[in-house]
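The complex appears here minus one protein chain, its other protein chains still in place.
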């Protein structure tokens, strides 16, 4: 059994991680910390976990965490980077679900996140935990940076085209849409149902932190820099991300459906839909899959990819469990083989 | 008083038209037809109209319609074109809220709508009822083709850029999102709340009828053909369209905010939001406004416009009333001066 | 023109009041106060008010308020009672949309609201602003206590039965359901869309502040005390209240439909639906109407009434405007004659 600790488990990512780990046959959940909720039973806060999780939130305790085999950080940005070095030195493996280790370039990270990085010397060691490009590295990793939700959906949609050099890399467009759980479980007026229900809007058009993260992934795949316009939107639903991706093809004679099917043939969590499909976010509700479809509208020279994930699963907690499975030599889909809840 | 008839008033466009006309001080609602609901009081079907509309649905009667000053067609595509010539010949003005007269090129229309056009000889006479480009022609028109919902939102967002020749016209991207009322009020499985609630998807990526309509509008403004990729999406809400538009700028030294503000300074129903804004669909719920914002993400060479309308108002019934007001010499905002219902 | 001030206009009640007053032909909106937002244009916070309201939030200023003919308090409970005496003494009329003056019995108020009342000597002067029972008193009032949202829906549903003494007053049941805007526009975790969307629950079963308010109204109508079980529920929608009311009939030979129709024949804002109807909250979205239907399930001895209102209109701002109209001798439906926004 893997002894697992969770730091910061009171948000949506935390409760989703608990939902998955509660059914993980190789996972022994040792501790879950929360300064604000210390002393409160987890299932009191999240009744959906009644009978499944009998832990109580506790104050963070370094000794307990160091006794774990693996610690998940489900904390706001800027927390993990202050605690990770000590844990790594104690031989504990770490998966950070926040952004502290996602960007390799320290200056880029500090620009976008508005703070100094507390352990830049650890950045080279961090493995970007997108198994579809880094599976072998994840298996060996001690520190995994779990990807962002939008970056997961966008990268998986663009990768086959970028890797094969089929599109104009100077001008990629990613128009992305997320359910409101992506904004987290913090008290705030803009996330009230009275503000977000029955309405739709774009946000962060001038610039969003996931833009450099996606660019980094695509640039590595392309082995050159890419130009990316990234616009997120807020959808009046709770779970789900859809990304519609646009690029100009250098040539129209390639069978794009076959390209995608070949690229993801062996991937357990990427489902290339039949030609002509339009995947819905509900088709991945609660599961770790990304479903993608590739189109050439009006048979022209523009390729359009639509990619859907559950932002809390493949976009956060599920991908973290997938990475854990890889890091500990387990079957990659352990505890991740549910059927989507639809309708 | 303008004597008004409505053909086909049992859909969402019809009830919205009734909501607006019931409060129009210059409008005398004479008849509303429906084969399926003939004999049923309108307010029995739509309780929101109780005390405001005391008409009863009747079988279509040519004599009654010919006694009107104006007839609105709120019918499925392909109906108006069979009845319009007779009405025009009788001196009745017509506004068609369906698509029969939107596309000038008969062959293009027949290709996309899958039927022969019943009165192609009337196509040259039809005025495309987007007042922001055709106000004077609408004032003189006998037959107005009321624009589609997506085309209204997309055209108003792109027009300032296209008219000034500031962008690469070969590759425009319009990523659009609509509430479910856009699919109409017909019994169908895909429009059930069990199918559309709590989910998001793209649809019609291979091609959608609004693509040629938008291209026609932009091509006229540009005085050349344009390349347009148009992808619609379905949002789990009832009303509202948001369009996010992407184009490459030929030059980055133009003040785009000033461009938009100047273009729409005198337009009563286009609101250019302050720089940095992200308009929400709820800000136009129930009103005839289009709100737009223009951005240059990361100060690069891509322009992003976000445009919101209420698909049933500026995207349908409200724009029809605006056109009626113009056709009859009334103040353009008569019966269209409400405040949006928000939240 | 009535010179109007609003104290505390940053919540949903405030923005709704502004929506209605912006179109009120006899209302001159003089000032709107907010400590937290002082200096910010109202239409910057609420884009739906662009072009309709050009006021800027200001710090509360007693002199300005004393220069008004009428001041609305759209503040949290406990604020109005501290400022009202001074305004009344200055000859200003007041409508309090909060609860400070709704309960006549000081000790009951203090028990339920958990604070001392700041001006108990003014309680006898306050008129409970439900025009359907207090129209003449409202016309003469200087201080109106605008009713709560649930109490409005429940009282209007029960009144005909209670006034006629047709039901067992010892055991009334009011099962009520509200959209989330009823919880206000304060940052809080329980009101996030991630918490309230796609879910339904009862709350406050042990006791809710609206129970004594409803009991007071019904007891006055019955001229004796009543036994009332009141349970509110939260609905995953923004606007609307539905109340389903249950009581045992003393006799089954009375024509209940006629009873309701007679009781409300002259009421401009209560619509008794035809026998067999099931009113929907959307049929009153954005308007000041209450629609009610009365049933006797399986022709038994239980009467069931279903009553719907828009919690922000008839349940708050609309009823306040209705009261203002009465207080100033205007037509009762001035600025309140819209058609519901449906769908």
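Chains here go by letter, A, B and C, matching the order in which they are written, and residues are numbered from 1 within each.
Basically, a residue touches a chain if its C-beta (ideal position, glycine included) is under 8 Å from a C-beta of that chain, and two chains touch if they have at least 3 such contacts.
These numbers come from a predicted model, not from an experiment.
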Displayed chains contacting the withheld chain: A, B, C
Candidate in contact with the missing chain, chosen from B:185, B:220, B:254 or B:296: B:185
Of C:31, C:217, C:281 or C:338, the one touching the omitted chain in the full complex: C:281
Contact residue for the chain not shown (choose from A:279, A:297 or A:318): A:279
Positions on chain A where the hidden chain makes contact: 12, 15, 19, 22-23, 46-52, 181, 185, 197-198, 238-239, 271, 273, 277, 279-280, 282-286, 291, 337-343
Touch list for chain C against the chain that is not drawn: 171, 173, 175, 177, 179, 194-195, 197-207, 211, 227, 229-231, 233, 235-240, 242, 244, 246, 248, 276, 278-282, 285, 293, 295, 297-298, 300, 302, 304, 306, 308, 343
Contact set of chain B toward the excluded chain (per top definition): 12, 180-181, 183, 185-189, 191-198, 236-238
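Convention: only the chains that are shown with their structure count from here on.
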Interchain centroid distance [CA atoms averaged], chain B/chain C, Å: 37
CA centroid of chain A to CA centroid of chain C, Å: 45
Centre-of-Cα separation between chain B and chain A, whole angstrom: 39
Junction residues of chain C - those touching two or more other chains: 12, 181, 197-198, 238
